[in-house]
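What you see is the complex with one protein chain gone and the rest in place.
Per-chain residue numbering starts at 1, and chain names A and B are given in the order in which the chains are listed.
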Amino acid sequence: MSSIHETAVISETAKIYGDVQIEADVRIHDFVVIYDSVILSAGVVVYEGAIIGRPPVSITSLSRKISMASKTTVIGMNSVISPHSIVYADTVIGSCTLIGDGASIREGSRIGDACIIGRSVMINYNVRIGNNTKVMSLTNITGNTIIGDNVFISVLVSTANDNKLGVLGYDENRVRGPVIEDDASIGEGAVLLPSVRIGRGSIVGAGAVVTKDVPDNTLVMGVPAKVVREL
Amino acid sequence: MSSIHETAVISETAKIYGDVQIEADVRIHDFVVIYDSVILSAGVVVYEGAIIGRPPVSITSLSRKISMASKTTVIGMNSVISPHSIVYADTVIGSCTLIGDGASIREGSRIGDACIIGRSVMINYNVRIGNNTKVMSLTNITGNTIIGDNVFISVLVSTANDNKLGVLGYDENRVRGPVIEDDASIGEGAVLLPSVRIGRGSIVGAGAVVTKDVPDNTLVMGVPAKVVREL
Partner (left out) sequence: MSSIHETAVISETAKIYGDVQIEADVRIHDFVVIYDSVILSAGVVVYEGAIIGRPPVSITSLSRKISMASKTTVIGMNSVISPHSIVYADTVIGSCTLIGDGASIREGSRIGDACIIGRSVMINYNVRIGNNTKVMSLTNITGNTIIGDNVFISVLVSTANDNKLGVLGYDENRVRGPVIEDDASIGEGAVLLPSVRIGRGSIVGAGAVVTKDVPDNTLVMGVPAKVVREL
């Protein structure tokens, strides 16, 4: 049964399907769609055209079978969901986090507190993001990526998770995105190959193509990326 | 005159303009807009905020005159049109194909069966895509591009069709995107220059900048891309 706090303000054009929990001072703008089992914590704002809690779509042409550990979607206190962004079911977003215009957050992802996920960013399935991390506009975070705290990922960064480019089908143990450790920074337009580790406090230069692990506190640049110096 | 099958389920907030053909078991979600002369085949699902059959907009600042061979838009059986995606008029999409969140498919394009067009992908005018081909998130497919069957194009790949960067105006014979043959794979963040041919079964490495044709069954990498080995 739905629970909607009396101080929540919900536009008359918004659509709510199924049972949801909407806490104090939540604001839901026009043309928003909220699906079943969504929890919007106190102070959350959901802007026009955003969709929260949508189950992912399965289709025969996908190599990876869709699965969800839970159908609950939680948006933490005072977080902001921007226009036209889509937060799929089985996602947990912390407090004071901003999801930008038109971003997609896929099922199984966990995003911490005080993060910024920029405009049109794709966060694919089963991504882990810590606290105080920023992922800037038009960047793609592939499925099964792990990102720490205080990480900065600039615009138009690409990541991938399958060296076999889909030929072998999906195997969660083999198909792995990068691991980006705490305090690392990734420059604009950088390309990270599947499963590379970016060490704590390291910096990847703009436009670099990272083909192997980067140690902690190291600056790398170039195509392919090479160590420039320790930091 | 519109024909809407009795098993179709259409949200009351969806808007349908003009004459359309909506077949069995079609599902149209909230805030969808369907324009004139759209055919949604049996089992098609159209998600929130998607727009199908919109005529492209002409404006004096465009160098290319908009033209349409037909105003009919066809979505094949069991295909899925994701939220906020836009399929322009004069487009044909095959069966069991997924168009991702916020993707745009421009007029004159033809996409085959069992394809995946990822999130925020731009498929520009007069693009041909075969069957079982995947174009991943945030990739741009320029106008007049030809893509075969079983092709894999990763995320944030850019293609262009005009070496003169618009200075000479539009000429369909000169302004040509790449030709990507069957079974080829293009790595994340790769850049393909106008009219390059990527041979059958070839692989373009992540972040490569392809400035000339790639033979069949060849791996290329680097900036500019060079042959690494035969496959």
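Criterion: a residue touches a chain if its C-beta (ideal position, glycine included) is under 8 Å from a C-beta of that chain, and two chains touch if they have at least 3 such contacts.
Source: prediction; values computed, not measured.
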| item | value |
| --- | --- |
| Residue of A:K15, A:R54 or A:H84 touching the missing chain in the full complex | A:H84 |
| Full-complex contact with the absent chain, from B:L156, B:I180, B:I198 or B:V214 | B:L156 |
| Chain not shown: contacting residue from B:F31, B:Y125 or B:F152 | B:F31 |
| For chain A, the residues touching the chain missing from this view | 13, 29-31, 45, 47-49, 78, 80, 82-84, 96-98, 101-102, 114-116, 118-120, 132, 134, 136-138, 152, 154-156, 185, 187-189, 203, 206-207, 222-223 |
| Interface residues of chain B (partner: the chain not displayed) | 13, 15, 31, 33, 49, 51, 54, 57, 59-62, 84, 86, 102, 104, 120, 122, 124, 138, 140, 142, 156, 158-160, 165-167, 189, 191, 193, 209, 211, 223 |
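What we mean here is this: only the chains that are shown with their structure count from here on.
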| item | value |
| --- | --- |
| Centre distance in Å when chain A and chain B are each reduced to the mean of their C-alpha atoms | 25 |
